[in-house]
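The structure is given below, and queries will be raised subsequently.
Only one protein chain is missing; all other protein chains are in place.
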Amino acid sequence: MTNDDYFKNPIRHAHVRQGMTVAELAREFDKCAFGAGRLAKAIKIYRAMQADDVTRFFGLAGAMIPAGMRQIIADLIKHGNINALVTTGANLVHDMIEAFGGEHCRGECTVDDIELKSARIDRIYDVFLSDEHFTTFEKRFDEIIDDIVDSYPQRQFTISDFLKEIGRRITDRNSILRAASDFNVPIFCPAIADSSIGLQSWIFGYKRNLQVDAFMDIRQIMDICYNAKRAGALFVGGGVPKNFIMQSMLLIPKGFDFAIQLTMDSPETGGLSGATLDEAKSWGKIGERAETVTVYSDATITLPLLVAAMSEQTKG
Amino acid sequence: MTNDDYFKNPIRHAHVRQGMTVAELAREFDKCAFGAGRLAKAIKIYRAMQADDVTRFFGLAGAMIPAGMRQIIADLIKHGNINALVTTGANLVHDMIEAFGGEHCRGECTVDDIELKSARIDRIYDVFLSDEHFTTFEKRFDEIIDDIVDSYPQRQFTISDFLKEIGRRITDRNSILRAASDFNVPIFCPAIADSSIGLQSWIFGYKRNLQVDAFMDIRQIMDICYNAKRAGALFVGGGVPKNFIMQSMLLIPKGFDFAIQLTMDSPETGGLSGATLDEAKSWGKIGERAETVTVYSDATITLPLLVAAMSEQTKG
Amino acid sequence: MTNDDYFKNPIRHAHVRQGMTVAELAREFDKCAFGAGRLAKAIKIYRAMQADDVTRFFGLAGAMIPAGMRQIIADLIKHGNINALVTTGANLVHDMIEAFGGEHCRGECTVDDIELKSARIDRIYDVFLSDEHFTTFEKRFDEIIDDIVDSYPQRQFTISDFLKEIGRRITDRNSILRAASDFNVPIFCPAIADSSIGLQSWIFGYKRNLQVDAFMDIRQIMDICYNAKRAGALFVGGGVPKNFIMQSMLLIPKGFDFAIQLTMDSPETGGLSGATLDEAKSWGKIGERAETVTVYSDATITLPLLVAAMSEQTKG
Partner (left out) sequence: MTNDDYFKNPIRHAHVRQGMTVAELAREFDKCAFGAGRLAKAIKIYRAMQADDVTRFFGLAGAMIPAGMRQIIADLIKHGNINALVTTGANLVHDMIEAFGGEHCRGECTVDDIELKSARIDRIYDVFLSDEHFTTFEKRFDEIIDDIVDSYPQRQFTISDFLKEIGRRITDRNSILRAASDFNVPIFCPAIADSSIGLQSWIFGYKRNLQVDAFMDIRQIMDICYNAKRAGALFVGGGVPKNFIMQSMLLIPKGFDFAIQLTMDSPETGGLSGATLDEAKSWGKIGERAETVTVYSDATITLPLLVAAMSEQTKG
């Protein structure tokens, strides 16, 4: 490397103007380093990932639905920006809670939780949620799985097939489950038992036979990977969604061509959630020449920004 | 509250002496605030949790087995300090890798991951692992599940029953899976598909019929909660293990009586992993009068310390 | 509190559109919780802080100048949005390095630092900086303080007076030091010795007598606090800038009326940098009824966003 190589990207300093668009702000970020520079790089990678020959995975951990990201995810599905979604049971439960008329509310994180409990309010950081919504969820979800078993009395479901059948029976078109069903985007949720979907499905099992296999939808995600000409992954948070997407490339000769991670987890804990995308290259999950970037910043801020800046580009 | 209430615990300042024991150091932490004070509180709670009428849950996330915590977990099981273990597929895979003769090695986190890949080395932060060990794992694990299906040709397994059968077939008595099987401690792993156990079980499914249900071991963990006179939980990291233990109390009138969290995740991200234990009180997962503490510090340091200080107490 | 109070701010979910402006994105953030909700609140507070009767403090820690925030800070000074700036010596040194023609460049954080050293490149996370620029800085800065001592041979300077004299002698109008001098905005830098300004001033002291008092500009910042009808503070990072602004209110009966903190430091470490703004209320640094918010997210992303959204509002 010559010294010129080190100095080929001078910091030009962000310039902020009145009435500027998000895409213009993104161009200013591109003049900067640290998080701003990384977010600018993420936007470029995300745009490249929208090419026709790229299969797009979306790993969604964290309590992103309660926090207000539901519409963005649903729209990404509707607009063809997600080809496979991997998420947690909790995000799907909270998607259904809203589909069934429930609301999450912005509250405070410095409150007396015992007072909340006596008011029958559940807290997720600074989000409040009435316990009643879970009662509605339980009733409505029970009806849905009852109908599913009516339709397919002897079927053994994969988790993603089960979620697809649930999505079909949701009337709210802004629901992530419904949108995924409408647009034929598979949802994977390996830890589905670890949620109120799990609790209710287990209770349902006392009255009727519902069979959901723990392993069998690995085939589907592997097939998607295998058939992808190029593959890209956008990770919001870490956890099971990140790992499950990553491991789907373990048995495939090639790895991901693009990867973006929006997270607050740092590598220093040694956990998978905060692991660098470089680490995944040692395993072959991410290709040697892949374009990758991690943005260490709150994803409720960076995800909308990323999507707004990506959309705008396709317009201009 | 009178002012005397605010001032009843003066900081006495830690005093460090030559040759002091870990339990003595813990007493010095008890004179302090911040992480040291919280760890001292965690040790007290952990001691209280060892009472005969307490059912003890252990939630183990993170790459704790590769990092060197395997013996401690196995010993806790053998000594009766864990009544139910909830963990990730990855931790169980790495437990088996060692049981089958593989080794994890301390390396560096600042390395060229592409160089590692060409040397067929997988990296987990500063741990190196030869890819060969996965080949051995695949072969040996295939033999084990083959034998399980031989023994129970038509059985539909819960995940924990499946793990118990695996544990029985492991010869290494220091294995967590084996110890859990020997001492009749159930292991729950809701996201089992999200690991090489999942990948291999799915591949195995092409040649023989292996049925593992996604939901059905919820019953077992609920029964353990229901039958517990008092219940305590120790969480190392967050993720699915934390959530699954917490949610097992959702349908039970009482919540946990004790809870300790050793983590580097902070509440500010809004995710479940970093959520305060107070937040869980709003949901009723943790009892109103429960003794709880979170220690924000590296768990590979605090877990051994907690266990060493707990053990010593039972001696004196 | 009635239940209606808990539920008065339903999460409406962010909606992201093509070509949307930053201010429109900010309105979407306002429908969300977690970081997005807090950033929306920060924008509202920041707008309120621009009222004529508010004195505005800006605490700037971190390596924000190398990272590309120089223009934004300079413009805030020029546009009257900062009435007193408190920062680190390092930020001022890097401001001068650019004023003297040097450049910071976006590089990588995964590099061989020993290779960098042999190429005479200094690294600040993912920013590269040629060592030559320090040579230029030393020469030019020496000329400037020489000229200052020529102008005021016997004067004992406060730190802020000294910085003002430096600013006057900088020709680059985009320099923070120059802008502050032009627009009569005092810069406070209590830890000035902890920077190359310190090193060079000390070396200069061997040839000529330069007297800068450690304590005496406390008076000036106290006077600004005392004379403020209302006071607001924007903190980027923590450290000495945060503490020095906070302590300036310790001896004043009232505290800050507005406070915004953009940081990645979390409260759990117990340090001042990550301390909540509530904590400052116990000390009386922040008023009981002050509007405050902390946004835990990368400031190179949130600061431009905050400023862009603030500016736009003043237009409409």
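Just so it is clear, A, B and C label the chains in written order, and each chain counts residues from 1 on its own.
The rule we apply is simple: a residue touches a chain if its C-beta (ideal position, glycine included) is under 8 Å from a C-beta of that chain, and two chains touch if they have at least 3 such contacts.
If you're wondering where the values come from, they're calculated on a predicted model, not measured in any experiment.
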Listed residues A:T110, A:Q154, A:T171 or A:N227, member touching the removed chain: A:T110
Contact with the hidden chain (one of B:A67, B:V86, B:I144 or B:A191): B:A67
Residue of B:I121, B:V240 or B:A280 touching the missing chain in the full complex: B:I121
Residue of B:T87, B:S248, B:T269 or B:S297 touching the missing chain in the full complex: B:S297
Touch list for subunit B against the chain that is not drawn: 1, 3, 6-23, 25, 28-29, 31-39, 63, 66-72, 75, 103-107, 110, 115-116, 119, 121, 125-128, 130, 174, 264, 278, 295-302, 304-305, 307-308, 311-312, 314-315
Where the missing chain touches subunit C, by residue: 61-63, 67, 90, 109, 113-114, 116-117, 121-127, 156, 159, 190-196, 198-199, 201-202, 205, 210-219, 237, 239-240, 243-244, 247, 250-251, 264-273, 275, 278-284, 288, 298, 300
Where the unshown chain meets subunit A, residue by residue: 33-35, 110, 266-270, 296
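To be clear about the criterion, only the chains that are shown with their structure count from here on.
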Dominant chain pairing [most C-beta pairs in contact]: A-C
Euclidean distance of C-alpha centroids - subunit B vs subunit C, Å: 43
Approximate Å spacing (C-alpha centroids) for the pair subunit A, subunit C: 34
Interface hub residues of subunit A, defined as touching at least two other chains: 63, 67, 116, 121, 125-127, 264, 278, 298, 300
